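Removed: one protein chain of the complex. Kept in place: all other protein chains.
Chain nomenclature is as follows: A, B and C, assigned in order of appearance, with residue numbering initiated at 1 for each chain independently.
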Amino acid sequence: MNDRQTGYVTEDGRQIGDVMLDLRDITLRFGGVEAIKNISFDIREGEIRAIIGPNGAGKSSMLNVISGFYVPQDGSVWFHGKKRAPLKPYQVARQGIARTFQNIALFEGMTVLDNIMTGRLNYTKSGMIAQAIWKGKAEREETENREKVERVIDFLEIQAIRKTPVGRLPYGLKKRVELARALAAEPKLLLLDEPMAGMNVEEKEDMSRFILDVNDEFGTTIALIEHDMGVVMDLSDRVVVMDYGKKIGDGTPDEVRNNQAVIDAYLGVAHDE
Amino acid sequence: MSADFLYGIEVVINGLMAGVMYALVALGFVLIFKASGIFNFAQGVMALFAALTLVGIMEGQVPFAHLINATFGTEIHHFGWHVPALLAIFLTVGVMVVFAWAVQRFLFRHLVGQEPIILFMATIGLAYFLEGVGDLMWGSDIKTLALGLPQGGARWLEDATAGLGGEDFYGFFIDKLDIVATGVAIVLVAGLIAFSQYTKHGRAMRAVADDHQAALSVGISLNFIWILVWSLAGFVALVAGIMWGAKSGVQFSLSLIALKALPVLMLGGFTSIPGAIVGGLIIGVGEKLFEFLIGPMVGGATENWFAYVLALLFLVFRPQGLFGEKIIERV
Amino acid sequence: MLYREAGDYKTSYPADSQTFPIAFDRYRYWVVLAVAFLVIPFFVNDYIVNALLLPFLIYSIAAIGLNILTGYAGQVSLGTGGFMAVGAYACYKLMTAFPDVNILIHVVLAGGVTAAVGTAFGLPSLRIKGFYLAVATLAAQFFLVWLFNKVAWFYNYSASGQISAPERTVLGIAVTGPNTPAWASYLVCLVFVTICALIARNLTRGAMGRQWMAIRDMDIAAEIIGVNPLKAKLTAFAVSSFFVGVSGALFFAVYLGAVEVGEAFGINKSFLVLFMIIIGGLGSIFGAFAGAAFLVTLPVFLKLIGVDLLGWPTDLVAHLQLVVVGLLIMFFLVKEPHGLAHLWRLAKEKLRLWPFPH
Partner (left out) sequence: MSAGPNAAGVKTLPDLLSRNAKMMSDKVAYREKEFGIWQTWTWADAQKEVEAFAKGLLTIGANSGDLIAVAGRNRPALYWAMIAVQKIGAIPVPLYQDAAAEEIAYALKNCDARFAVVGDQEQVDKIADVRDQLPNLKHVIYLDGRGLRKYDHSDLSSFADVQAAGEKAGNDAELVERQAALTYDSTCVMLYTSGTTSRPKGVVLSNRNVIETAKNSCAFDDLNANEEILAYLPMAWVGDFIFSMGQALWTGFCVNCPESAETMQADMREIGPTYFFAPPQVFERQLTQVMIRMEDAGKFKHRMFHRFMDVAKRVGPKLLDGEPVGFADKIAYTLGKYMVYAPLKDTLGLGRVRVGYTAGEAIGPELFQFYRSLGINLKQLYGQTEATVFITQQPNGEVRADTVGVASPEVELKISDSGEVFYRSPGVFVEYFKNPESTADTKDPEGWVATGDAGFIEEKSGHLRIIDRVKDVGKMSDGSMFAPKYVENKLKFFPDILEAVVFGAGRDRCCAFLNIDLTAVGNWAERNNIAYSSYQELSQNKQVLDIVAGHVAQVNASIAQDEMLSNCQVHRFLVLHKELDADDGEMTRTRKVRRGVIAEKFEDLVEALYGGANEIYTETEVTYEDGRKGKIAATLDIRDAELSPPVSAKVAAE
């Protein structure tokens, strides 16, 4: 499963392409503690890649490395076959990597619409003067962005809350709005940090459907962290398993399910799952 | 040793002493910030208010005399008695405690859970209010604080050091008051540290500073602690007020020394008592030296801003301040 | 209650995202403009203009500026007074250096200069956050004031150390200098206020504003979704300072005519403007106006009561004013931390939902 050359085909007949993002021998330290110990794995065009593991396994840190928020002490990140120089997070975003956060990071002071519109910031070309004048370029651009955003709103079925301040939304909807914000950026790679944490069954089903639809409609590559094993096994094409900052498994859901190391790790932490 | 160098040293010494004063005011900030996360902008005005009150009580002024006269056309101003300094100080402390209670009861109890910035704004409002009240109660004219503290240069020191640098060096000129102030300040700081280390309330105070919820859960009354720290801050303010008041008269400008304490805090960090002290000394020495060396070339009066620029530049390179530990941001 | 929204539907995005989407608000807005431009100028006298209108208009500009920085971008600044001073002195130097260029252009340029200075002082905001930044901006305040005091070049080596505005005309009517008609100075300021408000609104409603608010609400998340913090913060400082500079220039040239930097642009000015946006409401253009109006009229009002009615000595009233302002600020923060603008919003909501409570 680690041949870097060609893709593969999934059971439901989706063609998975070449390696899009390749993490090689990543090591990340905070002061003394090693959050990530020499981990390598890749994410391929069009696949849904899951990162699982017990709490504190370093999953979120991994996403933070990908989105450039943490700079690993050792190892390299390869994006579309090119080695990535250490970038600032916003530069990573501009390369087409969007994400959501484990504990929702919406802009509480704004409406749902404005929050999602922030996802379009990277597409704004008009300068300050143009925006100050508004009429003309800025307004046109605003309208174009709004059109894109409205497609996303429609896609995620949140028309009814368009103009509501996010502060007033229930948890489940906030998660959805956050996904919308990420989608508005039309990312090539979408990172989801526990998209279903703290959701009830119904909400989880919706979210799973959305994730699949995103991957299906826009062909977006998705990397997600999730605790709910059932969900992971249903959604993902390949799974990376982490434990205490080390990679203990990597492969298709079935391969992983039958991987002894993984089983141990999970039994070991069954209580806090 | 060249005279200039010796004068330089004198400047440094004076700087150190001024620094102690800054530290003194800064301490007030730190106490409150540590315990309640409130950035108390009113600290300086508290110093002014405390000093005004002290003078007022000592000279037996009638509070709000001005207002009363204006309304009722009366002509009262003094009770005509004089209160001994020590008693007056005790009374003033009492006033500051009442003030602390009032602030807690009428302002911050209603602001629990607000963002820090709001609390900060509130203290600015408090500053205005207190300044106004101070003026209304005791009048806004400059007052001299006659506590009988030693004034003028310390002759013995001057004589002792004269001649070190040849005939054009007349020895170190250091204000006696500064020496006393330094002494008091050191005692006070030591006292505070001792208090927070070794007394029950002191430990409670630190507990609160570390973690409100935890403190609550072990049955510490936040309300009490907050009144306590405000009282302490008030006391510190009084001391600072006395020192500065004795030095340059009790007047509005006194409240501006608070601003001087701000860069000190930036250097030392808002939460560290040693930080406040070291920061104070650095600022004191820094601005005096800068004025001594660079001042003449740029027209002087650089103390007005040097402290801030210094702190600013410092922070740009070390955002967590002198004693703060590196912040790891998370998402 | 007054609102009738049935049949008020939007068929295009510009219409949907306009400043006043509700017809009723739109009309009100036009009425206010009409009155301000076409009615008031004919009924003003020197007292009204100098005691109320000019300060209100000029402080509104400053408040809008600070609100962009503090209210929208979340960067607290205590340097407003200093930046106003920059505007004033820039304007002065320009007026005296290029007497033939139109004063209005000078005012704008003064704004530009201030923007540059402001951006420079904004640089630390990348590393310094919260209170630390607030205090750091004091450096600007004190340094700038000191600078204009000490460096004689700024006040053209005048003996008094003051700067005073020479007479300049627009369309043949004096707008600066001693013999300026009240209505003229009023109109000049009004024009600037209107334009500034429009610009501010446009910037805050669009991409720029979202950038700022994103940084304000959660800077880390903002950066990860692609906001360049450097750009966002510096633009905020630049735009903010521009407005503050313009207000400073007008404050000096049109309103006071002659200033001594220490008292005109001291630290208290910074606080005054800060209060305006707190009381008015952070992150709201309307709030800037409301706050300015409030803090401009309050002293006049108190003076009216204290001095003219109760016949108290002015210094006493001045002290009382401190007390009242202080109390008001505390009261507002306790009762309505989001300021007059929020009260206004609530009232509006109530009217729209009338007769329903929510």
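We adopt the following convention: contacts are C-beta pairs under 8 Å (C-beta built on N, C-alpha and C of every residue); 3 or more make two chains touch, one makes a residue touch a chain.
Quick caveat, the model's predicted, so the values are computed rather than measured.
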Identify the visible chains that the left-out chain touches across the whole complex. A, C
Among A:147, A:205 or A:234, which one touches the chain that has been omitted from the display? A:147
Which is it among A:71, A:129, A:160 or A:263 that touches the chain not included here? A:160
Which parts of chain C are in contact with the chain that was left out? 1, 3-13, 15-16, 352-358
What residue numbers in chain A mark contact with the hidden partner chain? 12, 113, 146-147, 150-151, 153-155, 157, 159-160, 162, 213, 216-217
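We take it that only the chains that are shown with their structure count from here on.
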Distance-to-centre winner among chains (Cα means, whole assembly as reference): C
If chain centres are mean C-alpha positions, then the most distant from chain C is chain A
Need the CA-centroid distance for the pair chain B / chain C, whole Å please. 33
Multi-partner residues of chain B (at least 2 other chains): 331
For chain C, write out the residues touching at least two other chains, lowest number first. 220-221, 224
Contacting residues of chain C [partner chain B, same complex]: 76, 123-124, 127-132, 134-136, 138-139, 142-143, 145-146, 149-151, 220-221, 224, 267, 271, 274-275, 278, 310-313, 315-316, 319-330, 333-334, 337
Listed in rising order, the residues of chain C that touch chain A in the complex are 12-14, 17, 199, 202-203, 205-208, 210-211, 213-214, 216-218, 220-229, 235, 239, 283
Can you list the residues on chain A that touch chain C in the complex? 67-69, 88-90, 92-94, 98-99, 101, 105-110, 114, 117-122, 124, 126, 128, 131-134, 138-139, 141-143, 145-147, 181-182, 185
